[in-house]
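A single protein chain has been removed from this complex, and every other one stays in its place.
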Amino acid sequence: MEHPDWLWRTPEPKKSYDVVIVGAGGHGLATAYYLARNHGITNVAVLEKGWLAGGNMARNTTIIRSNYLWDESAGIYEHSLKLWEGLREDLEYDFLFSQRGVLNLAHTLQDVREGMRRVNANRLNGIDGEWLTPDEVAKVCPIVNTSPDVRYPVLGGTWQPRAGIAKHDYVAWAFARKADRYGVDLIQGCEVTGFITDGNRVTGVETNRGPIHAGRIGLAAAGHTSVLASTLGIRLPLQSHPLQALVSELLEPVHPTVVMSNHVHVYVSQAHKGELVMGAGIDSYNSYGQRGSVHVIEQQMAAALELFPVFAHAHLIRTWGGIVDVTPDASPIIGRTPVENLFVNCGWGTGGFKATPGVGWVFAHTLAHGEPHELNEPFTLERFTTGALIDEHGAAAVAH
Amino acid sequence: MRLAQGGEIDRTRPLTFTLDGVEYTGFDGDTLASAMLANGIVQVAPSLYRQRPRGIFSAGVEEPNALVQVGAEPSLQATTVRLRAGLVARTLSGVGRLTPEPEQHRYDKRFTHTDILVIGAGPSGRMAARTAAAGGARVILVGAGLPELSDPSGNVESRGPLGGIGDELAATQLRVLTGATAFGYYDSNYVLVAHKQTLWHIRARRVILATGAHEQPIVFENNDRPGIMLAGAVRKYITQYAVLPGRNAVVCTTNDSAYATVAALVQAGARVTVVDSRPIPPDLAPKGVEVISGLVTNTEGRHRITAAAVTTGSTQDRRIECDLLAVSGGWQPAVHLFSQSRGSVRWNGQAFVPDASAQANRVVGAANGTFDTRAALIEAAEAAVEAAAAVGYPVAMPPLPAVQEREITPDNPVWLVPGDPANQFVDLQRDATVADVRRAVGAGMRSPEHVKRYTTIGTGADQGRTSNIPALGVIAEALGTTPGELGTTTFRAPSVPVSFALMAGRDRGKLHDPIRTTPIHSWHVTNGAEFENVGQWKRPWFYPKPGEDMETAVLRECRAARTGVGMQDASTLGKIEVVGPDAGEFLNRMYTNAFKKLAVGSARYGMMCKADGMVFDDGVTMRLADDRYYVTTTTGGAANVLDWFEEWSQTEWPELAVTFTSVTEQWSTIAVVGPRSRAVIGLVAPDLDVSNEAFPFMTFRETTLHNGIPARIARISFSGELAYEVNVSGWYGLAAWEAIHEEGRPYGITPYGTETMHVLRAEKGFPIVGQDTDGTVTPHDLGMSWIVSQRKDFVGKRSLRRPDTARPDRKHLVGLLPVDPGQLLPEGAQMVALDAPTTPPVPMEGHVTSSYRSAALERTFALALIRNGRNRIGETLRAPLGDRVIEAIVTEPVFYDKEGARRDG
Partner (left out) sequence: MLLISCPWCGEREETEFHYGGQAFVSYPADPESLTDEEWAQYVFFRDNPKGDFAERWVHSAGCRRWFNTVRNTVTSEFLS
């Protein structure tokens, strides 16, 4: 894999910007890029307390799909998938986007009902999807154990051919490179510690490198968004939990697609270099520690071997933890806050990576116009008061 | 070449093995790598990307090159594979292969607690374990994986995992796991250890880390040729395995430790030239060995090194012919586990050494950067004394063994020797060079994390043991800073690769999740039931007779229940006894409807919501006594409901005197359903007056069956038919079932499964929580406003009048009748308006939650959640299903016996 010779500058922060984005993860970088590309706003800084794209962007299992149940989710994720499909050319960077399809397996009759419901909804929303019988599952992914002697036999699955994976780090670098090229300042090692306010209006941020003024501020700092917002007295319905993932050593190609199982709890793909990439379940407790408990990994291994006996001799070579910020309805919050000129993008839980271009697009729109794009309009903070939730918990597939 | 004598191999036990299709012989005690070297093989498979010749580089877990596939096991390091007879190995260019061969081993797990855990069985670890155990504390000593880490000082004998201390400690509580590797260090001193096919989980009150150190390479041009090895590894091959890796050696070092290798080489008969980076090398080499102050800058050779180019400060550059180049760039303490424990590390100018502990642990010896043997042993003993005192088994400082002291010449660390960066390898496994690192820095990267990801340095299965420090050195040089300023990247578990199978243990197949069966299960099996997984339960789904498919069987079962009598094993229903003077008040707060005034002897259907007002569970509750209720829940929801009750009782209303006991397993429940059920119950329970007047609907009676079994029989119906539920002790479940089946025989009693139960209840419009609801459905949405009390509070009530929840046009549970009565709507079908567009996006009105063929209706029907459905009765919707469309008319959800005339028989 050949990377470009030049990626980004390491600028000193200016005293003020039109827009300051807090958090240089995938979402923050994509937002900066689309602010410049779509709205001509280039006097922008992206502030990052650590290293660029070093949070969940560096820690996810890189699955990209749009086969969500509800119209609101389908809208934003499908918009994102469409952007993914042209992103390599747009960003002029090969980040190894591979549309190898995603299989969501069903193991109970209720799984089958839910899978059928989702496939039907996807198709009516213009999203590719089909229902596969166990035999068809075996054709798409021959290493899945479709025999009846597993504890929860495979009864079928949903299949989205356009779904796939991409190399997470390269995606972030691709956005960063283009944003930098537009003149956006990517400032690493710059931690936001508070806000500068004027009445009910934010006018800047306090950082470890001094105050930085801003016309509008967008928070894209995952779970830390709630920590930052709380300094202004804004409560967000977020809980931060560890989410662990793991890789094997490099292996010859054995797994041609992406397989997810809600019931046996597996999601696994094989990366381009050859390592198996797998996600575990969310740890139960709140944490910002980027580490989880090992029994979660052990359960994950048992589940993986239940469905993929051929993985038995593969080796676990690295585990790690991200911090997912989860909302009560497992859908994000993107939009205005009670404080003027302050906007949030958070609560992506386990769904953030696949949404990267889509959320960059709509959050940039929101920051540019001061009001949401039609695709993020439903994802308000107010929905928790009115009850108009977008509940991807109960009905949707495993939310990764 | 195997030496004529020495080593710790068993020359009486030769072992034959096959490598890349060729047969060789080694000895018991060899690793695959040492046996290869003994047979003159140093070269392994070519490198991952550039296909350059590579050789065995180390003698342990740091090995980057010598990866092999052994049978079905991919990517093993030849340096850690113990030789065994008949071993078949294939060298790998960095990529392993998974094969579907059946597993040979059974993997298992053990869990234990200990007072003190000592990790690492080198001199420091052994000293710590021996000292700590002397006072009576429980101690576990985990030996390193085979072979052990190199001992940098080289002057303490490290024969055997215990060095002979086992006997003297036989009486203590010291347990030794030899050949085991600790690979994960988690919160509260929780350590995972791989020990053959067993995964140990050890919780320790104190941990002593004596994990040793890893020798570092020096980065020079063409530093990857076969025949270039770490100096400590060369020494280990000579002393432990009696293998001489080369006859004509150059030893290139920055520190004293390599002189032990020099001595070993000379003693083994090799010719040696030493290249020492220090201006004035110490006088440690045996007589006759040339010692040059300088550095190796380049090498020659194709399949094996043939010469080293040496630059010297004062004299002319040299070219020295050799077949072995032993390199020592200093030692990096093995801080992996300490770092995993959240301990911090600091840069001491040469290496990252442990700084502050975050858990109850201490690092000793080489792992702590203490390379002097005497100092290391003192450190280990002191840590053990401290730990023993802390866990309540104090010991005194032990006498220290006599160790020859000697003067140490300070290291002169060198990361990088000038040369062509494109052929200076930083990570041998990932085939990454100094040029790659410089390119990353040149592209704007400043963080080692970025450089690591850009170059993939340090991400291999060797965990970057020989590449992390050189990489940091190169990055630091490029940025004009120090490795200490940059900081090291994070160490993560596992510190050595462990197989998926070991992590999974036995939790697979039948043991993946418990299988729950009812006491009547054997009867269902004998009588040919097909089963459905519901939660962990196996439930009979339907009972096909010979020649019947599912549809035929279910129609037959339904017909029997509607026209004669059927029976179903309902034992999987969750059952909770709620007891106490405030039991009624408590249930009032939990359920949407009231239970406080329910008469003793009566039963009532109830529904529960979560705080968000969405339906959570439902079921029938009987009042057994003033202070005793018998609550039933859905099969899948039982545990959640018990948790829910206990949470509210303990955390919100501790003043309510009420307790909860799960009795799901204690009771068997048999539903007897249909117009002839009264006759059957009359026969099986002769003491019971089964008349409608004496035993009305939604009451229950305690009685004794004709075979002497005590029973609680209730008149409850989930089908609309006259029906009874016979509850008996689980011990008698099968006997009661057989008795009912026998008495019902004259009436053609028909066992039925969950599918028929679903059809029967759907004909009556009874929803199934979890099938007709999905966490977004209120009782009002189900058309069950009658069950929502207006007179009392209950959990979730306030949510029902939020603006969105109170909308009149929410999705409602309604019926659907396909226009063509023979067409079956698939469950999960999305319904759209008749005039909806045919190309996406198509607005959806809702979805089919349940759909069946009805024997009673002689047609298909369905239940669905439809937007504003109750106000659209009579409207035709269609279900676009790809290649076909099914039209259906919206109806009330009750299809059968709308008047409720059948429940009393």
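Here the chain labels run A and B in written order, and each chain numbers its own residues starting at 1.
The rule is simple: a contact is a pair of C-beta atoms (placed from the backbone, for glycine too) under 8 Å apart; a residue touches a chain by one contact, two chains touch by 3 or more.
Quick caveat: nothing in here was measured; it's all calculated off a predicted structure.
Participant: Among A:Gln244, A:Ser293, A:Thr350 or A:Thr366, exactly one should touch the missing chain; which is it?
Facilitator: Hidden-chain contact among the options goes to A:Ser293.
Participant: Quick one: which of B:Asp612, B:Glu725, B:Glu827 or B:Glu845 touches the chain that's been left out?
Facilitator: Candidates B:Asp612, B:Glu725, B:Glu827 or B:Glu845; residue touching the omitted chain: B:Asp612.
Participant: Of B:Glu647, B:Asp687 or B:Glu738, which one is in contact with the hidden chain?
Facilitator: Of all options in B:Glu647, B:Asp687 or B:Glu738, contact with the hidden chain holds for B:Glu647.
Participant: Out of A:Arg235, A:His272 or A:His369, which is the one that touches the chain we can't see?
Facilitator: The one listed residue touching the chain not shown is A:Arg235.
Participant: In terms of residues, what is the contact footprint of the unshown chain on chain A?
Facilitator: These residues touch the chain not displayed: 223-224, 226-227, 230, 235-240, 284-289, 291, 293-295, 325, 328, 384-386.
Participant: State which residues belonging to chain B touch the missing partner chain.
Facilitator: Residues 186-188, 190, 201, 203, 342, 358, 611-612, 643, 646-647, 650-652, 793, 795, 797-799, 802-803 of chain B touch the chain that is not shown.
The rule is simple: only the chains that are shown with their structure count from here on.
Participant: Distance from the CA centroid of chain A to that of chain B, rounded to the nearest Å?
Facilitator: 22
Participant: Mind listing the chain B positions that touch chain A in their complex?
Facilitator: Listed in rising order, the residues of chain B that touch chain A are 48, 72-75, 94-100, 103, 184, 186-187, 190, 192, 199, 439-440, 442-447, 449-450, 453-454, 456, 459-461, 463, 490, 492-494, 497-501, 503-505, 507-510, 512-513, 515, 532-534, 612-613, 770-771, 774-776, 799, 802-805, 826-830, 832, 840-842, 844, 847, 849, 879-882.
Participant: Taking the complex as given, what residues does chain A use to touch chain B?
Facilitator: The touching residues are 3-10, 51-52, 54, 58, 71, 107-110, 112-121, 123-127, 143, 149-152, 169, 180, 188, 248-252, 254, 264, 273-274, 291, 293-294, 297-299, 301-306, 309-320, 328, 383, 385-389, 391, 393-395.
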